[in-house]
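Just passing along the structure, written as structure tokens.
One protein chain is absent from this view; the other protein chains keep their places.
Coming up: subunit A.
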Amino acid sequence: MKRKFLSPPVLLLLPAIIIIAAVVLVPLLLSLYTSFTPFKLTRPDTLYRWIGVRNYARLFEDYYFWAAFLRTFVVLTIALNLEMLLGLGLALLVNKATMGQRALRTIMMFPMMFSPILVGFQFKFLFNDTVGLVNNALQSMGMERVIPWLVDEHLALFSILSAEIWSSTSVFAILILAGLMAIPRDPLEAAKVDGCTAWQTFRHITLPYLMPFMFIAMTIRSLDIARAYDIVQIMTAGGPARRTELLWTMISRSGYVDANMGLANAMAYISILLSIFFTFYFFRKLMAARRYMGGAQ
């Protein structure tokens, strides 16, 4: 009999388990604990005062927190859906290109190489109301007034969304393109023989085949949700008057600027639930899409 604890898979997985436990699990447990204390960075002794669920109770009554929560949810939903549609369109265009496809593929991945913080600065620069490219272009075309892209609350959200979408559409595009390149030729040819229109072929063969790829992209992106922090923090820092505040800019503000670590950790815990919800949702969609494909073949 082999000893159970040293079986090869356990041994192989052990380093990964140890690192993830040390860097993610332990800090998470710690933050769970501090969310039950009034911990302030400036007063270390507050770490040992247990106040039960008072932080959470406070958050439930906090209008700004729930506004940020809802805004995060909305921004994410819009961004994920638009990124998927645009990514699909981009992948279809590049896939159809007969010349220079490799070059197009490289250009398509261009935004992926940009650090999210760089994207933040870049779009802050582009949307700057006096020297920005966007306003300058509009003014060259004869517009008189100055549009305050980052100061008006609706426009600021729009600007943030465009930065977010610009930077992440390529993640969808590349995964969907990979899917398009892997589509078997037989069903497509059979559809042609049966006299399907281009739209019918797309709707009933290409699209179901691409669904798993899309959901993988959705899963990855919803896992990378935190990236939104960099862009928002740089472009507006949650302003004007907290109108573009998302969960993570709010958490870092109350944790580091206001020094309310305990409260910030309570917020973080609620926000993690949101990410877990998205991940589970897309993961289940992915499984369902895979089953559907399995049944079709």
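Annotations
Criterion: a contact is a pair of C-beta atoms (placed from the backbone, for glycine too) under 8 Å apart; a residue touches a chain by one contact, two chains touch by 3 or more; residues count from 1.
We adopt the following convention: contacts and distances are computed from a predicted model.
Per its UniProt entry, the chain excluded from the display bears the name "Maltose ABC transporter permease", taken from "FAD-dependent oxidoreductase", "Maltose ABC transporter permease", "Ferredoxin" or "CRISPR-associated endonuclease Cas1". For the options A:I51, A:A67, A:L161 or A:A178, the residue in contact with the chain missing from this view is A:A178.
From the options A:F36, A:F65, A:W149 or A:Y229, the residue with contact to the unseen chain in the full assembly is A:Y229. Along subunit A, the points of touch with the absent chain fall at residues 7-10, 12-13, 15-17, 19-20, 22-28, 30-31, 34, 89-90, 93-94, 96-97, 102, 104-118, 121-126, 130-131, 133, 136-137, 139-140, 166, 170, 174-175, 177-179, 181-182, 212-213, 216, 219-220, 222-223, 225-226, 229-230, 248, 251-252, 255-256, 261, 264-265, 268, 271-272, 275-276, 278-279, 283.
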